[in-house]
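Below is one structure, written out as structure tokens; the observations come after it.
The complex is shown incomplete by one protein chain, all other protein chains being positioned as in the whole.
What follows is subunit A.
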């Protein structure tokens, strides 16, 4: 095989050899040139060349084609400054240089750097600005068009839709029974929750409109007699109330001063007595009375009632000079004012406080002092603001609920629990005491807003009297009180508290009746609701209450476009042979005519109408009409232009022919083949004004548009339902609703931050298919 190969290749090799030689010569030439100077080298060169030649020849056989590495002596030119690459025709490769470095670790870094250099390719030039911008634009366009193309079907659908209803999101008009709706409902707002709680507490049925169990029970339990008794009781109570009211009114109307004076005095005395007894029996109640007095003082201070500034007082002041009585009255009033405005127990209180302080001084002097200062201040609200405790907050939270006992307990428990906070507890104690003292006042202050105000105003006089008396008493009992007060103060609150529930208990009795009425009404309402529910079943609206107009005045049959090819003979037309005269077989009317008679008659008629030839006249008229309707030719010949002119000279026929503009022949007349008819070809411009003369958008030919408007939409030609459907508005908007722009969620696509892109990612394939279809359609069109 090898030999064969060699033989084959021998031919080629010979050629290559030649080529090689030429090459070598070419290559060598420049090499020789510098060397030619030295003879020695010339020798060696020659030798080498010879060697090479030999090698080349030997390699011809093909076996030993590989060139043997040439071994040569180091050249003379070897120097440390110059590396001669002579002899070897290979390039210096970086790796060759690096190989020796390998083992040495110190050069590893250099190698690495070199490697990095080698691996790095050259950085391409950045594109110019315009191109970058174009690419950006392209990408952005593609993205947005893709994103927007998802709206295409929706837009198309909306355009084709018969009716659009805005706003888009429809509230589901679910026809659910009320029980379902209510069961799904939950209280959200605090108010709702509160109401819900109340309802649940009373076991008020929420879902089923029935009675509460309590109501049921009461309905069952209450017998007739019981109900009667209760009614009688209530009647009696009401009657008593009305009597009392009437009495009060009557008394109020009495104008006698003397009477009032007596009454007042009596009342004062009585009050004093009562107070006295009360003080003995129930000190807390007495204390309350005192508070009342205090309040009266406050009222007095606020008002200008007894300060001689009223009308009466001014008149008296004028008279005072001369009238002793007037003077006295004024003085009396002033005294009264003084009396009222005088601070009652300020001294005693301070004393008492002082006593308290003395007791506490040993433990906590500073704080108490502070409080003491506060306590001295007349304005209770100022005091309030100074103390900002948790308890205070509580009070503020629900001022109606007396927090005293709770807070007291708390403070006590706190004191037990944490001895560290002793100071605080003590402080609170003081606070409590103070608040206790103020509480009734507060209550009174808060309450007059309600019904008590009037009562207070009326009883103020009495109170002032009471005050005066009580002051005397107070002075006597100051010492006693100051001692007792501390102990009482805490206890005194409790009865007050107790009273309130008692009142509450009374109230239900009074309120019971209205409540019951309410429930009954509710019951009725519920019943009504139920009834409504039953009746509310959607009843079909009686539709089409009128019969549709029988459209018999429509064209019965499409006109046949049968063209008569032959001109109908008018003569024949008018003298059509009558079918048969015999058929007029009315015995009572006219006897039938014979053919002969008919002929006679015809003759007679002919004679009668001999003068006026109806047919000729008509044909003449028709001819005229046809001529008139024909478009006229335009003759532009100018007589005398280019030829002789003058009287009696006509322009030549040739010229006339040349300058005659023939009018285009119009469409054939409708009555062209109808000899007995002249149809007016003139356009009815008045009717044309009502016709459509602009094609609306999607139509390209008037036949298309005509087809869409051929069905009448009026109620005269349609049934009521059809009429309603044909005249539904294209867009319906709900009044009072905001119409928001369409969102992806409205249409059914899932929402996302870039909602417009979501759909494209979802089904790009469908879109593309659709687009292709559209493209195809377009191309077809």
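Going forward, a contact is a pair of C-beta atoms (placed from the backbone, for glycine too) under 8 Å apart; a residue touches a chain by one contact, two chains touch by 3 or more; residues count from 1.
Definition applied: contacts and distances are computed from a predicted model.
A chain of this complex does not appear here, and its UniProt-recorded name among "WD repeat-containing protein 46", "Transcription initiation factor TFIID subunit 5", "Cytoplasmic FMR1-interacting protein" or "Ribosomal RNA-processing protein 42" is "WD repeat-containing protein 46". The chain that is not drawn here is touched, among residues A:250, A:703 or A:730, by A:703.
Touch with the chain that is not drawn comes from one residue among A:117, A:191, A:661 or A:694, which is A:694.
Between the chain not shown and the residues A:245, A:282 or A:617, the one that touches is A:617. On the side of subunit A, the interface with the absent chain consists of residues 160, 162, 537-538, 540-560, 568, 570, 573-576, 578-581, 583-590, 593, 598, 601, 605, 608-609, 612, 614-615, 617-618, 621, 670-671, 674, 676-680, 682-684, 686-695, 698-712, 716, 718-719, 721-722, 725-726, 777, 781, using the contact rule stated above.
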